[in-house]
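Quick one: this structure, given as structure tokens, is what I'll be asking you about.
Missing here: one protein chain of the complex. Every other protein chain is in place.
Naming follows writing order (A and B), and every chain is counted from residue 1.
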Amino acid sequence: MLSVIQRTVLLFACVMYPVVAGADASPEKPNTALHAIAQELIDAGFREKQALTERLTTIEDPNTLKFMQVMVDGDLYYRKDDRVIVINGDDAITSFFTGKEVVLKSKRDIKKISVNNKLRIVLRGGIARLQVFSDDPEQRMQAAVNLLKSADDLDPETLEQALNTEKNTDVNEVLLLVKGIRLLDADNEAQRLEGISLLSGSLYPDVRGALANFQRSAEADGRTTELQAVNEAIEKIESLLTLNSVAENLYFGLALGAVLLLAAIGLAITFGVMGVINMAHGEMIMLGAYTTYVVQQLMPDHIGMSLVVAIPAAFLVSGLVGIAIERGVIRHLYGRPLETLLATFGISLVLQQAVRSVFSPLNREVATPDWMAGTFMINPALELTFNRLYIIIFSLLVLALLALVLKRTLFGLQMRAVTMNRPMASSMGIRTGWVDALTFGLGSGIAGIAGVALSQLTNVGPNMGQAYIIDSFMVVVFGGVGNLWGTLVGAMSLGVVNKLLEPWAGAVVAKILVLIFIILFIQKRPRGLFALKGRAADMG
Amino acid sequence: MKQEIKGGPLTRLIMNDVAGRRMMAIILAIAVIVPFCNLMFPEGSAFHVSTYTMTLLGKYLCYALLAVAVDLIWGYCGILSLGHGAFFALGGYAMGMYLMRQIGDRGVYANPELPDFMVFLNWTELPWYWYGFDQFWFAMVMVLAAPGILAFVFGALAFRSRVTGVYLSIITQALTYALLLAFFRNDMGFGGNNGLTDFKDILGFDLQADSTRAALFFASGIALILGYLISRFIVTSKLGRVLVAIRDSESRARFLGYRVEWYKLFVFVVSAMLAGVAGALYVPQVGIINPGEFAPINSIEMIIWVAVGGRGTLFGAVIGAVLVNYAKTYFTGAFAELWLFMLGGLFVLTTLYLPKGVVGLWAQIKDKFFSSGGGGQSGKPATDNAEGKI
Partner (left out) sequence: MSLAKTKHIDQPTVLYMDGVSVSFDGFKALNSLSLFIEPGEMRAIIGPNGAGKTTMMDVITGKTRPDEGTILFNDEHDLTRFDEAQVANMGVGRKFQKPSVIESLTVFENLEMSLKGGRSVWQALTHKLTSAKQDKIDEILSMIDLKDRLYEDAGSLSHGQKQWLEIGMLLGQEPELLLIDEPAAGMTDEETMKTAELFKELSKKHSLMVVEHDMDFIEALDCRVTVLHEGSVLAEGSLANVKNNQQVIEVYLGR
């Protein structure tokens, strides 16, 4: 109980302050109704605050919403000596009306304008009302989604009003859900059933939570009609969620397929076109990933650009190493595929150890640029990450580019000529040795590019290549040797099958199942999905 | 001139194989002398062989047997298996399961029935596939059967559908990779990541005792000699010549009327069983078997033993296994960083310059320096086949 004197003083203050404030208006103390109420709030007790806050919600001022939000978060303070309203933010204290930083000698110089739960309810209602009538559809959407958590923030009349005025269908949908959640608490059955029907099939977790709560109480009270309705609604939501998770796994599968595709394209050239088994192919990928790391070290201030620079750099590094391997070793082993396999395996060991010695046996950190991060929302229960999308697009681009090189350039023509008939190509003046070297360089270079992409998804370490070599071979063999289209289909189907199996069987078993499937598949079609038939096949 | 001394199978085995005969004599001598020196001479004596050395040599003997198994299919039949480590490991696991059951209630959890790792996983009873492994004879049957059956099923599928060359190599690698992943799983019931270890005794003899170690060493030597003789018997029979025919020209063998797939399958299964035996002898000597043995790199390392020694000569495989593993022991101890460079270099150099391995090199040297007159007939290079195929 406040004493009479105190009350008098307070009353006086309330009456006086606007005048005082008006007297020396400044940017920090603007001559507005909002500022006036703010000043009153400083001295008010909780009961007065309640009335003040209710008044506050009706003030038409661009800053009102922000004021209420800061207040409900408990960040609203004032400076003791001059009663300037400030926001006590996480990293700095700023003046509410000017936004300028306020420097204090001591933490004690400011005092909180405290709120209690009653006030918070009023504030949240006020915020909700303001937001649902905001001019910005995004803000209205945000408000509506927030209301799903606490539907009671908004009184039914305002909700109806909002529903009537809302033109944006997306927002309207969510508002209907809010109404549905409110109706679940209604007194009569018809209304509750209407609520359920409004909520049926919605993917918002809050809606599902509300329905689950309702289900429990309906079960406890034995309201069978409603129970049946709510069960159906939840079932519908669940089947939609299953669909969602399938879609999500499909997306993950395509992303994995894209990674496999990137890893396998290079192999499709060295193995598919040249018939050379390059067991060091995984290490070409690793070199590409390490190139990305080095590029980032060289330009630490431009992480966003670093990937763009890394792609050609990785292509060059891996490509040149590939050419060196071809000229130094593989050239001497043509026609002896098994020996090539062993020699290139030896090279892979050397490259791994070289990276281990130069960098370290530990994984290196490769940063992800901002433009790769983030997600996009398909529906309330399905968010997909951007980096995967980029990699899918990127892999397809690389494939298309390669197909173009093979089909449309002189080099591509010479390469195919050498593959089909070496002596003839040679007698026509094609320097087959160089074509071999460049082809191998091309395949290795693309592996390097795959390494750039992989550095964004997995750890970059000396052993990273080994994880991909078997998978890449599987893709090429599955898709059919010497066939880029087959490589694409092979990579994507293996990726998708792997990811679809995962939730059902677990990651390791899924991988084993895929390996077994391929082993069995090769039994049936030893030349892969898109096999070359006839004489050409006999050459392989 | 390749004319051979005719006679019964035993004559054929022993008399026509001078190098092999010498090598077997050496192995037999080692198999006797090393354990003898270990047991009879006290520590500190000049003749004493430490248990550590004996165990190390025992490992080499197991590897040598494994190399013979690999050479049998690769050197003679042209099947480059990059998954032979799987058969070695399966044999090892079969032995490991027996040794595990022998622990009985002496484990940490003192469960008389279940191995420690099962108790740890809260299992209440033994999985069905562990039944019988408390019996030594049963475990020994499984040492042969587990790799044999896997090789049979896998080989039947692969060879019948004519998966050959690098395709076969890659799917054998996929096979061992799949098994690696599978054995890493705890719920497979093979101890997961840690594998099987902490063995106590074998057939009632303490595994830590020098005498048991000596016996195991001796057994490894004998197994190697037997494995060598079996392989030698196969490759010197007409079957061996069919295998060579398949290696050199598979379609010719088919058009001659030989069912290539059955020949491959036979030799593949035999080879897998030999590898299994090698694994079974390896495990009690090193005291552990874990999924790492399935790692593809292990299987490829075996190939390089054979390549270094001399593909297509069984005793070359033995020499290669011992040489490479001795080098590995030495260099991983002295210059750990260098070893992978060396191993990698070994792969490259052997395939490029030593297609017939050190055995072929030795034959070349002998040809050059010790043959009378020089040139002419004797100049026929030992490497004609490999080079002729470029």
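Here, a contact is a pair of C-beta atoms (placed from the backbone, for glycine too) under 8 Å apart; a residue touches a chain by one contact, two chains touch by 3 or more.
Predicted model only: the values in this text are computed from it and were never measured.
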Checklist entry - Of the residues B:123, B:184 or B:258, which one touches the chain left out of the display? => result B:258
Checklist entry - Out of B:56, B:145 or B:244, which touches the unshown chain? => result B:244
Checklist outcome for this item: The one residue from B:123, B:266 or B:331 touching the chain left out of view is B:266
Next on the checklist: What does the interface between chain B and the hidden chain look like in terms of residue numbers?
Outcome noted: 1-3, 6, 234, 237-239, 241-242, 244-245, 248-249, 251-260, 262-263, 266, 380, 384-385, 388
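Here is the rule we go by: only the chains that are shown with their structure count from here on.
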Checklist outcome for this item: chain A to chain B, mean C-alpha position gap in Å, rounds to 49
Item to check | Interfacial residue positions of chain B with respect to chain A in the complex | outcome: 78, 80, 154, 157-158, 160-163, 165-167, 169-171, 173-175, 177-178, 181-182, 184-185, 296-297, 300, 303-304, 307, 337, 340-341, 343-348, 350-352, 355, 386, 389-390
Checklist entry - If you look only at chain A, which of its residues touch chain B in the complex? => result 277, 329, 332-343, 345-354, 356-357, 466, 470, 473-474, 477, 508-509, 511-512, 515-516, 518-520, 522-524, 526
